[in-house]
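Sharing a structure here in structure tokens format.
Missing here is one protein chain; the remaining ones are kept as they sit in the complex.
The block that comes next holds subunit A.
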């Protein structure tokens, strides 16, 4: 409590001198910690595909990685306000996001997947979503993908901060849309009665976003270099094999 008060006072006194502080600290990476199996927590330990890949990038760059977890809806605000340097949370490259941020090379290639409660015969493909209630994660790219469908106005899209898998299993919504890789993983490993409905309906590529500033661009180039090395020496593929039993880092 005392330290907090001192912290608060220090913060206020630091306001003036802040811009003078050195840049080269650990690489600050934001993630939700709520996106199995990319980023999640078990017994207080942050784990997942995105953690492993980022750690490998940090090793390659010779920089320590400092993870900052926050609700997904807060991550881009943290990036925007300079509190983190990038987001490692399967961020899909979209036109909208490219207007605001610059992206590294993609490190995951995937597709959008409809998932329903086990035994649901009404929804067997993306076309069947007409007139149905569909859950997506708040701020995720899947909402935009659904809205691009020609019959988008007939879909009732519900956005979730988290726990949409559970609500689908409970039957509160007819389906949810997520990337195929993590959807398959959830069905395989978690005790929820869910199934994939039909094939994927859109290609997506995921990468790391950076602020469009000089420092951001330099960092992006460094990360790209590390990614290329990790791709060439097979590290990316082996991390992917470990989590998914298949290589999702190739197109």
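Methods note: a residue touches a chain if its C-beta (ideal position, glycine included) is under 8 Å from a C-beta of that chain, and two chains touch if they have at least 3 such contacts; residues count from 1.
What we mean here is this: contacts and distances are computed from a predicted model.
A.B. asks: What protein name does the UniProt record of the undisplayed chain give, "Sarcosine oxidase subunit delta", "Phosphoribosylformylglycinamidine synthase subunit PurQ", "NADH-quinone oxidoreductase subunit K" or "Amino acid ABC transporter permease"?
C.D. replies: The record names the chain that does not appear here as "Amino acid ABC transporter permease".
A.B. asks: In the complete complex, the non-displayed chain touches which residues of subunit A?
C.D. replies: Its contact residues with the unshown chain are 1, 4-5, 7-8, 11, 14-16, 18-19, 30, 32-36, 40-44, 46-47, 68-71, 73-74, 77-78, 80-83, 162-163, 165-166, 186, 190-192.
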